[in-house]
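Of the protein chains in this complex, one is absent; all others appear in place.
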Amino acid sequence: MKQEKATVLEHDNFQGEYRILRLAAPVVGPMVQPGQFLELQVPRLGERILRRPFSIYQAGPEGAAVLYKPVGRGTDAMAAIQVGDEVNIIGSLGNGYPEPDPNKLPVLVAGGYGNAALYILAERMEKKGIAFFGGRSAIDILLVKEFEALGWDVRPTTDDGSLGTQGLVTAAFDPWMKEQDIQSLEVFVCGPNPMLKAIGDRAIEHNFTAWLSLDKNMACGVGACLTCVIKRKTEDGWEWARCCKDGPIFESREILWDE
Amino acid sequence: MKQEKATVLEHDNFQGEYRILRLAAPVVGPMVQPGQFLELQVPRLGERILRRPFSIYQAGPEGAAVLYKPVGRGTDAMAAIQVGDEVNIIGSLGNGYPEPDPNKLPVLVAGGYGNAALYILAERMEKKGIAFFGGRSAIDILLVKEFEALGWDVRPTTDDGSLGTQGLVTAAFDPWMKEQDIQSLEVFVCGPNPMLKAIGDRAIEHNFTAWLSLDKNMACGVGACLTCVIKRKTEDGWEWARCCKDGPIFESREILWDE
Amino acid sequence: MSIDLSIKIGSMTMKNPVTVASGTFGYGPEYAELIDLNRLGAITVKGICPEEHVGNQTPRTFETRGGMLNAIGLPGPGAQGFIDKYVPFLKQYNTPVIVNIWGKGMDDYGTVVDMLDGADTVSAYEINLSCPNVKEGGSAFGTDTDSFSRVIELVRAKTQKPIIPKLAPNVPNIGKFAKAAENAGADAISIMNTMPAMAINIETLEPELANKFGGLSGPPIKPIAIKLVFDAFKACSIPIIGMGGIFEPEDAIEFMIAGATSVAVGTANFVDPTTIDRVIDGIEAYLARKGLSAASELVGTVKA
Partner (left out) sequence: MSIDLSIKIGSMTMKNPVTVASGTFGYGPEYAELIDLNRLGAITVKGICPEEHVGNQTPRTFETRGGMLNAIGLPGPGAQGFIDKYVPFLKQYNTPVIVNIWGKGMDDYGTVVDMLDGADTVSAYEINLSCPNVKEGGSAFGTDTDSFSRVIELVRAKTQKPIIPKLAPNVPNIGKFAKAAENAGADAISIMNTMPAMAINIETLEPELANKFGGLSGPPIKPIAIKLVFDAFKACSIPIIGMGGIFEPEDAIEFMIAGATSVAVGTANFVDPTTIDRVIDGIEAYLARKGLSAASELVGTVKA
């Protein structure tokens, strides 16, 4: 990980409420692994001091890009970021997704900004599989065309049926799953907690591997403060694991969900 | 006094380090009296909360203008103010200069932003007299031409002799004063404390009237908090007087200077 | 559904929960052109002691990151001066007046009440036992439960009007003082006064305030005040006036949920004089949105 003064190359509306922020970051860019994130210092945030974490959507030798949605003070203040501005980042952070098992069929399940978080994995994976993207409405499903262009078979689901199957992502995943040789699947998930848990439960019940990206609120982003912990099962109980350091990627069996 | 959401009409370099900020302020503008000031909320100042006081340089039915120099956090942050921005002001504040005595020769003595603070007085006064402006160098003497255009006889002094007489403002004032019918003078002063005190001392010694504008650091600007006090002489001693409410204009005899 | 914003502090009814923090609002006239004093639930005036008091030298305030330090030093006209200069002005309004009082020694607290109690305009007393800026003047009383209780009992004996001790924030157990205040006959308590603090100029090596020390106010202290209000609410049954960094309606609502019946806007008045109106309106809008019919229903509803 490194701290870098990145420069804004692009900052635009992307889709729906999501915006794209592309940074020239020649130090951090090359080190990015799939599923990692940045801790970004929002310029001119004034009296709110903490950095904000964002999954890395794209990365390469020249830098990285994130897709983000305004949901609060920091993300709202990002609206003022201009091309050419300096944005201080720490990255790349987190354990990232493991190397996919070449003997398994890769499956992606995503929602919200999770689609962006899975993009680098999807891009770098040799074998392409199926991608189940869920969301409220068509406009909330990010990157369908981009994943298809990579060679993925994208199966969207929307609550309102405006794109793909109507229902939660499991409305498409479950029937498809029943027709598979389930233990040949390796599922990579990034989305809201209910989605993670739903797929995680299925992974345990049907005995396939599911890598879930868990997000918790963070302060340091580097494993020092012990804010972002989840409960990870151990032989005789559980232990705390840091989403920013030991995670954010955990295998479904590791996670002891809060009731 | 009123609180008003003013709009920035002009924000430019003015002279040397000074900038001009002109505001559309149809509520506050018309009420401005000579020697009054505004309490301005610096936009996007972040974690520094207090307003900053600025003398009113020009004012009329449409609004007001200030001349300011970056000297610290707030004035530095004002660099980001754009035409069209909303700037929240409270004004107009302070007691302002009294009506000039029509039987006296008006004399202005100013330095720093004091020249700007005296402009409205100089503009509205029927009789024009002599203006002694002091400063470090030519570039620090504001508004010479503007005062001359109003009909004032401007006598600059500079420490380095680059404009007018070399020396402090008293280097020009004292010889001129000796040639006057001193008690026919009414002097209006706005400048750094040593300048105020120098003229104030002469006013007492030579028995002429001198109105001094005293600036102290402020918090509320409206007379409520009791931060901005100076010692005002009373019959049997002294009392506190608020520069923002009882002042900033005091007659020289009123002021009990700290040793 | 009409919303009842009124609350009671002892026998004093406030038309809404919002007052101002003593020392940030002068004695009334100063903000009268900017704020409709009739809108306030109560006006809490600058601290008054029996005699005229000079207060501290300048600089009396210093801006910090996020807030400010003050060491004004409790200057004032004294009780008679207050009655002469300000009561005629204040009586024009239909807003009760809480007079914040202090003294150099314990007896002064009684004396100043004696001098003020005959004035009808004086609706209640807030007893400053926590000012960090004056050598005398209460700070000792605010940190020792015995002398604290004695001052309150002394004041209690002097008046029937509501008395509201203002608690010091730098104590390990504010519940003790809250309970002691109640036991001593206080009608309510107010929390918090400024937090003792200091700033030093690294170029001159001198303290930024002439008094060396001062009190920290503004947004930085709100989380400290919320906890103190919460603790005090659990410890006693008299109403609490909460203050400390209220800058937005949400802040005031948080205080009330924590246990404050009334809230005071202080430093925010300097920054934005519309704060009082926004807070009153914001409390009302929140109550409406949450289906509550009275401000009092919000008090102490924190789920903890």
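Each chain carries a letter (A, B and C) given by its place in the written order, and its residues are counted from 1.
Throughout what follows, a contact is a pair of C-beta atoms (placed from the backbone, for glycine too) under 8 Å apart; a residue touches a chain by one contact, two chains touch by 3 or more.
Please read all numbers here as calculations on a predicted model, not as lab measurements.
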- Which one touches the absent chain: A:E47, A:D159 or A:E251? A:E47
- By the document's definition of touch, the residue of A:K69, A:K216, A:K233 or A:R253 touching the omitted chain is A:K216
- Message: To test your reading of the contact rule: which positions on chain A touch the chain that is missing from view?
- Response: 1-3, 41, 47-51, 88, 90, 216-217, 219-230, 240, 245
- Message: Considering the whole complex, not just the chains shown, which residues of chain C touch the missing one?
- Response: 64-67, 69, 142-143, 168-173, 195-200, 202, 204-207, 212-213, 216, 219-224, 226-227, 230, 245, 250, 253-254, 257-258, 286, 301-304
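By our rule, only the chains that are shown with their structure count from here on.
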- Name, by label, each chain that touches both members of the pair chain A and chain C. B
- Find me the chain with the mean Cα position closest to the mean of all the protein Cα atoms on display. C
- Query: Among the chains, which has its CA centre at the largest distance from chain A's?
  - Reply: B
- A count of C-beta pairs in contact puts on top the pair B-C
- chain B, residues touching no fewer than two other chains: 47
- Contacts with two or more other chains, residues of chain C listed in rising order: 66, 219
